[in-house]
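Take a look at the structure set out below.
One chain of protein is taken out of this complex; the other chains stay put.
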Amino acid sequence: MTQPVLDVSNLSMRFGGLAAIDNLSFTARGDHITAIIGPNGAGKTTVFNCLTGFYRPTGGSVRVTHDNGKQFQLERMAGFEIARKARVLRTFQNIRLFAGMTALENLLVAQHTELMRASWYSVAGLLGLKPYEKATRTAMERARYWLDRVGLTAQANNPAGSLSYGLQRKLEIARAMCANPVFLCLDEPAAGLNPREDQELVEILLELKREHNIAIILIEHDMGVVMHISDHIVVLDHGACIADGTPAEIRANEKVIKAYLGQDDSEEDG
Amino acid sequence: MARGLSLAALRDAAAAGIVAGLLALPLLGFRLLDSAQGLSLGYRLSWVFYAVIGVFLGRLVLNLIGAKWAARPRSTHHNAAMARFTPSASQSEYIAGWAMIAIAFVLPFLPFVDRNVVDRMTLVLIYVMLGTGLNIVVGLAGLLDLGYVAFYAVGAYSYALLALNFDLSFWICLPLAGIFAAAFGVLLGFPVLRLRGDYLAIVTLGFGEIVRVILINWQSLTGGPNGLVGIPRPSFFGLEFRAGAGGFADVFGLAFSPAQRIYFLYYLILALALITIAFVQRVRSLPIGRAWEALREDEIACRSLGLNPTTIKLSAFALGAAFAGFAGSFFATRQGFISPESFSFIESAIILAIVVLGGMGSQIGIVLAAVLLVGLPEWFRDLQQYRMLAFGGAMVLIMLWRPQGLLSRRTPTAKLAEAGSS
Amino acid sequence: MLEIRDLRSGYGLIEVLQGISLRVETGEIATLIGANGAGKTTLLMTLSGQPRARNGSIVFDGKDITHTPMHNLVRLGIAHVPEGRHIFPRMTVLENLQLGAFACDPKNFADDLDFALTLFPQLESRMAQRGGTLSGGEQQMLAIGRGLMSRPRLLLLDEPSLGLAPLIVRQVFDTIRLINRERKTTILLVEQNAFQALKLSDKAYVMVNGAITLSGTGAELLGNSEVQAAYMEGGLAQTVPA
Partner (left out) sequence: MEFLSRACAGGAGIDYFLQQLVNGVTLGAIYGLIAIGYTMVYGIIGMINFAHGDIYMIGAFISLVGFLLMSALGITSVPIAIAGVLLFAMIFTAVYGWTVERVAYRPLRGAPRLAPLISAIGVSIVLQNYVQLAQGARVKPLQPMVQGGFTFSPGGEFHVTISILQIMIVLLTLSLMAGFTYLIQKTPLGRAQRATEQDRTMAALLGVDVDRTISATFVIGASLAAVAGLMVTLYYGVIDFYLGFVAGIKAFTAAVLGGIGSLPGAMLGGLLIGLIEAFWSGYCSIAYKDVAVFGVLVLVLIFRPTGLLGRPEVEKV
């Protein structure tokens, strides 16, 4: 049994003449939390969109290897197949929940593929047959588990859109988890969270990695979060990789300080 | 304060009066008279005066009555937006639903109900069925379909053609008509479902028109503008509703009455409508139903979770079309005669209005809206040429009155018991 | 300059602001900090008239503006740079700036444009580019620049640092200070980045669940242990690279 691996090699994405990603290569290991950081407009979200099939890259390849050795070339797959087969799931910068549906329903939708199969494409569901009932119970169990984990059980029957911002972020992560990911891509999960919520998020992410063996790739501006939890950081600027290494290496990297972090201001700012 | 208010009310009413005058002047103030010499102009400027006075007074009264009402905090927008987040009162709706079904069953035996009422209710039930079917597409899956009448037409014509040409019975033709309509749904849906929102709306609208144009012009098959006549009526397990030996009345030892067929048709459509409603209620809480709603809420999120939008949309389209097909075959057998005239855009508009007014997803709302939009106007046939004017006006007023629909609560499809219901 | 008394507002059945009172004096930078969902943005939006105030009053320069329509506020001298920047994506940078001066005398346009460009020289080379193609940082600069085009006496800034890289955040805060000093513009700033915001503000308010719970000078709050615990040290947000 090997670790799952996500291999990005020579990835390019152009819009018209503009290169949003330029020949980018990096590897995300299955036992790592990988952070992608960089200035605004560096192409971070574009990378995610290429990984999850929302954009078709103009060049290069993205390969996912599961622990059973199965390989997937993501750049050749439709978005929904990537989630379904290669099991690369994502969240969005500006939260995309099914706002009018309850938190619980959001988590059930994430298990659509399995439930659909169990309902024999609705036939067994309509007739109320045993296998479908059983699958529904399993799905409810899984949903309940994740609601518990992110502290949303009490709000399970409330519409997702009525939850507070922080809870919505967590629900989105729980929803992705219900879809059974191997790789989980989080797009600015800490944006708009207050410090207490930040802390909770960090705990959830570390738990995902530790207890559920989920490989996490995240985009984040909050250096506190990034430096605290990542094993591996990729720094982008103008669509290209300017640094790649451990948090300690990145923090000391001249190029990164110049393009992104700015001069070390810890003594001035306290 | 009160004085300032009435002055403002007066000014507003005067403005409304002036606008009414400007609106009325060219089209009410002058009349285009046809004659042998060609067109000439008639004058009836007094009408303009009446319009101005009427609107002025009407607006004034409204302003004075409504002053207090209008002074309430204006938060309608937000209420509309938040309506979907209010908790569901499923209990009372549940009771109301069963009560309505009970009334529907005993309706023909109620003292004040005659054949005409039953006949009108039959029509209402056709629209309930159509509304329920379209609700899958528009209310649940969020696909704006402005050409739903096309599937209704496909159902009606396939029923008529099958029955006329192959002598098949109602009970064979009905499912076939549904299947044909669903196939049409898939056929149309396949190329266009990638389109978003209003692009889909215009293409479906166009499709509805195309079907009508084909019905009018394919003389050899559809009879052209004259339509198809002599469509066989349904029978009660082989017993026809006719006078004489072997008819329904004869076998059951009843005196023959044409009303028997009307009552039979009523119960037939009631059964069809109930099956449709039960089916949709059930399917809504299946994975496919939840996927439709998820798709309506956010297609991108759906894709990111491994749902294939195309197949999900197609299934909604096909199912919606199938129900329109069933309703169409019932319509054909009830009328005994169909022509393209019955399948114009206005029908699509009425069905859509029923869904939207019903509250996008509320079954009881759809029933109420169908009664309101289809049942009531039938009682106002006496208004004759003013009927459609009143109908259009009512459509506007009802939407202004309840933009979010009559009943817009959404009942969750699954609940977690320990979360309680807040 | 701005006085808010017992302001209540919200969306639908939810009352977000539960009786807010605060004052902003002429020429100062006042900051409102608080957790997400506390109602900071709702407060600024209520000042601008959407949602409408349900109770209480807003007085600007001695004039009651509680019920003034949104589009008239800019003519009174209030500019609101909302959360999320709200650049017109399909208009050029120049057109965005022109719209900033929409309600103003066109003869001031050249001067105001000059000022905006001295603050944000990066924008100069992008004048013909569409707003939507700018990077997040540039958009924020454009948003502030556009807000200044109407020569406001009061500038409402909502989360100007949200979603920006650390390097840019610093630049934005420097500019805010500069605007206040150079133009004597009064500023009401809403920020999550409590630390940076408090450092430059004359007065600050802490908002929790739609109510003001604490107020004082920026320095006072900066030193307040409660504030530190809740908005700075508790999280990792302020952990600057060491």
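We call the chains A, B and C, going by the order they appear; numbering starts again at 1 in every chain.
Criterion: contacts are C-beta pairs under 8 Å (C-beta built on N, C-alpha and C of every residue); 3 or more make two chains touch, one makes a residue touch a chain.
Please read these numbers as outputs of a predicted model, since none were measured by experiment.
In the complete assembly, the contact with the undisplayed chain comes from B:L23, out of B:L10, B:L23, B:L64 or B:V186.
Interface with the hidden chain, as seen from chain B, comprises residues 19, 22-23, 25-28, 30-32, 34, 38-41, 76-78, 80-81, 138, 144, 191-192, 194-196, 198-199, 201-203, 205-207, 209-210, 213-214, 216-217, 300, 345-346, 349, 352-353, 356-357, 360, 385-386, 388-389, 391-396, 399-400, 403-405.
On the side of chain C, the interface with the absent chain consists of residues 48, 50, 69-75, 79-80, 82, 86, 88-91, 95, 98-100, 102-103, 146, 150, using the contact rule stated above.
As a working rule, only the chains that are shown with their structure count from here on.
Chain A and chain B have CA centres that are 43 Å apart. Note: centroid distance chain A to chain C, computed from Cα atoms, is 32 Å.
For the pair chain B and chain C, the distance between mean C-alpha positions equals 48 Å. Multi-chain contact residues of chain C, defined as those touching 2 or more other chains: none present. In chain B, the residues that reach two or more other chains under the touch definition are 85.
Taken in their complex, chain B has these residues touching chain A: 84-85, 279, 282-283, 286-288, 290-291, 293-294, 296-298, 300-309, 410, 412-416, 418-422. Partner chain C is touched in their complex by these residues of chain A: 38-41, 164-166, 188, 191-199, 202, 221-225, 227-228, 251, 259-262, 264-266, 269. If you check the complex, the residues on chain C that touch chain A are 35-37, 134-138, 162-168, 170, 192, 195, 230-242.
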